[in-house]
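Up next is subunit A:
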Amino acid sequence: MTAQEIVDILKQRFPAAVADAAVEGLHPCVAVTPEAWHDVALFLRDDPRVAMNMLRCISGVDLHPEAEIDLFYELIAMRAPGGTARQEPRPPPSADIWQNGGTIAIRVRLPRDNPHVRSVADVWPTADWHEREAFDLLGVTFDGHPDPRRILCPDDWIGHPLRKDYEFPKEYDSIPAAAAGAASSE
Partner candidate 1 sequence: MGSILRKVALPIFLIGVAAIMGIAWAPALLCGTVDSMRDDLGTWYKWDLRGERPTLTVGNIRQYLEGSIEGQFAPAAHVRFGHSTAVAFAYVLWPLQFRITRDVLAVVGVVGFVSLFAMFAIWWERKVAARMQSRLGPMRVGGWHGWAQSLADGLKLLQKEDIFIEGADRPLFRMAAYVAFVPALGLFIALPFSAAWIARDLDVGLIFIFAMFGVGVLGVLIAGWASNNKWSMFGAMREACQMISYEIPLGFALLVPIMTVGTLRLTTIGDLQSGGFQTWLAFRNPFLLAAALLFFIAALASCKRAPFDLPEAESELVAGFHTEYSGFRWALFFFAEYAEMFAAGALAAILFFGAWHSPLPAAWGESWRHGPLWQQALHGVVFSGPLWLIGKGIFFVYVQMWLRWTLPRIRLDQVMYACVQVMLPLAMLVLLANTFWEWLVPSRSVLGMAANAVCTAVGAVAVLAIIGISIYGFVNRRRLVGTLVVKHLPGA
Partner candidate 2 sequence: MSGEVLAFYLLAALAAGSALGCVIATNIVRMAMCLLGTLGAVALLYFLLSANFLAVIQLVVYAGGTLILIVFGIMVTSRTYGEKLKPRTSEALIGTIVVLALFAGLVAILLRAPWTPVAPTEPSNSVAQIGQELLGTYLVPFELASVLLLAVMIGAAYLAQPAKKE
Partner candidate 3 sequence: MSDTDIHSQREAPPGTAPAAARELRTEEMLVNMGPQHPSTHGVLRLMLRTDGELILEAIPHIGYLHRCAEKIGENVTPVQFVPMTDRLDYLTGMNNNHGFSLAVEKLCGLEVPERGHYIRVIMCELNRIASHLVSFGCYGMDIGAFTPFLYGFREREYILDLFEATCGARLTYNYLTIGGASLDLPEGFVERLAWFLDYFEPKIDEYNNLLSFNYIFIKRTANVGVISAADALAYGLTGPCLRGSGVKWDLRRCVPYEIYDRFEFDIPVGVPGGNAGIPPEVVVGDSWSRYYVRMLEMKQSVRILRQCLKQLAGGEFRAKVPRTLKLPAGEVYLEVEGVRGQLGFLVVGENKPIPRRVKIRGPSFCNLCIVPHVCRQVLLADVPAIVGSIDVVMGEVDR
């Protein structure tokens, strides 16, 4: 299943939620509104045509001068042998190799101040840690997350380091930072 077909199915099912889609580029991607994202996710997982059974990654991108944050959800459909698949691997596959049933990225655009989106940890359990990471480093709040804590930084860390306007602290827990001001690029 190509990205275009997935986008068509989505547009048909969620005409209001699915905005612009960039299927031709390097990164086939479709934008979904934050409010509809959880329903779309459930549909993407459960619809037999799409059946995106694995969430590969959640990446947050801070678009700093603009007041928005992008979340990219990378999805892939892994089809057990016998499932429908258009894109065949070039060497003739042996009968029991799983096949690629299509990939798509979902872009969810959130406001930079106080970004909120419904958690999809109940759809794909792997989203649990990815969402915690996005919360930790970018400050995106995932509503309904089972364990909304920081994951990489200490629990008492202040700020979200991957934001473009993040100021590195001069000290942490009265330990002076060795490279204060390391945030500035060369």
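With respect to how the candidates were assembled, all candidates are chains of the complex that A comes from, given by their letters.
FYI, a contact is a pair of C-beta atoms (placed from the backbone, for glycine too) under 8 Å apart; a residue touches a chain by one contact, two chains touch by 3 or more; residues count from 1.
All of these numbers come straight from a predicted model, not from anything done at the bench.
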Only one candidate among 1, 2 or 3 touches subunit A in this complex, and it is number 3
So, in the complex, the side of subunit A touching candidate 3 is made of residues 25-27, 29, 53-57, 59-63, 72, 74, 78, 80-81, 89-91, 93-94, 96-100, 103, 105, 124-126, 128-130, 137, 150-154, 161-162, 183, 185-186
